[in-house]
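Have a look at the structure that comes next, please.
This part shows chain A:
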Amino acid sequence: MTLLDFARGPALQWSLIILVFGVLWQLLGTILIGVKKDLSKPRRNTAVRDGLATIATRSLPEHQFEKKIRFQHFSGYAWHVALFIAVLFSAPHILFFESVLGFGWPHLPNGIILVTAAIALAILFALVIRRLSHPVQRLISNADDYISVIVVIVPLVTGMLASAHIGARYETLLAIHFLSVEALFVWFPFGKLMHTALTFPSRFRAGAAFGRRGVKA
Partner candidate 1 sequence: MRKHQTLGVYLHAQGVSRRAFLKFCSATASLMALPPSAAAQVAAALAAARRPSVIWLSFQECTGCTESLTRSHAPTLESLIFDAISLDYHHTLQAASGESAEAARIAAMEENEGEYLLVVDGSIPLGNPGYSTIAGMSNLDMLRETAGGAAAIIAVGTCAAFGGIPHASPNPTGAVSVSEIITDKPIVNVSGCPPIPVVITGVLAHFLTFGTLPDLDHLGRPVAFFGQNIHDRCYRRPFYERGQFAHTFDDEGARKGWCLYELGCKGPTTYNACATLKWNEGTSYPIASGHGCLGCSEPDFWDKGSFYTPISAGLWGSRETLIGAAAAGAALGVGSALAARARKKKARAAEEAES
Partner candidate 2 sequence: MTSLDGIAVKVESATGNVEPLLHEIRHALKRVADGKEGTVIDLRSLPLAPGEEERIEAFLGEGEVRAELDTFGATVFQETSYAGVWLVTHRNMKQAVLTRFIEVTRTPELLKSQRADIERGISRLEDALAASSKVERSRRESVAGQEIKDSG
């Protein structure tokens, strides 16, 4: 079995098993710990609307805070948008998703994908440098932060190399790219990458909780 066959076959299968297994374990195990019912009389009964609003508004620049977090805010936007474009609209990726999900969608040209991936990578590096140099971030960072950033950087780099056929034979690059993504899958449920699944529930609850007190969160 070649490295690529291993990467596309058993490694992929096991990493997906761990991903799905771990995400559900973490997700249900966390959420189902449960919350006590709030017995206070709500100021207004618009929990769902408030929760949904907060999901949206936490993605918007906020007047009062914006001036202090502009760099993080916009680098955060750019990073996520660039990552999503590179991940979701690259033709080989869509074929991969199609093989797993059973359906696909239109893709963007390779050149655009490469540029967005390069942008994502550059921002990620800037954020890593910030994490290593900013006193607050240095203090609050732990192994999870660094492992998570590595498992995201490596697929980006190997994906770009594979797409441009630089550095090694294509099947080797492709295999390493597969394996790096599989490392990401395996790490995903155990670290902060779970924010992908939990951010919106968390925002929703914050919005609903503040909303019942009459505060826009």
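We take it that a contact is a pair of C-beta atoms (placed from the backbone, for glycine too) under 8 Å apart; a residue touches a chain by one contact, two chains touch by 3 or more; residues count from 1.
Regarding candidate selection, all candidates are chains of the complex that A comes from, given by their letters.
No experiment lies behind these values; they were computed from the predicted model shown.
In the assembled complex, chain A touches candidate 1, while the other choices in 1 or 2 stay out of touch. Chain contact summary for the complex, chain A toward candidate 1: residues 1-2, 4-5, 8-9, 12-13, 16-18, 20-34, 91-93, 95-96, 98-100, 107-111, 165, 169-171, 174, 178.
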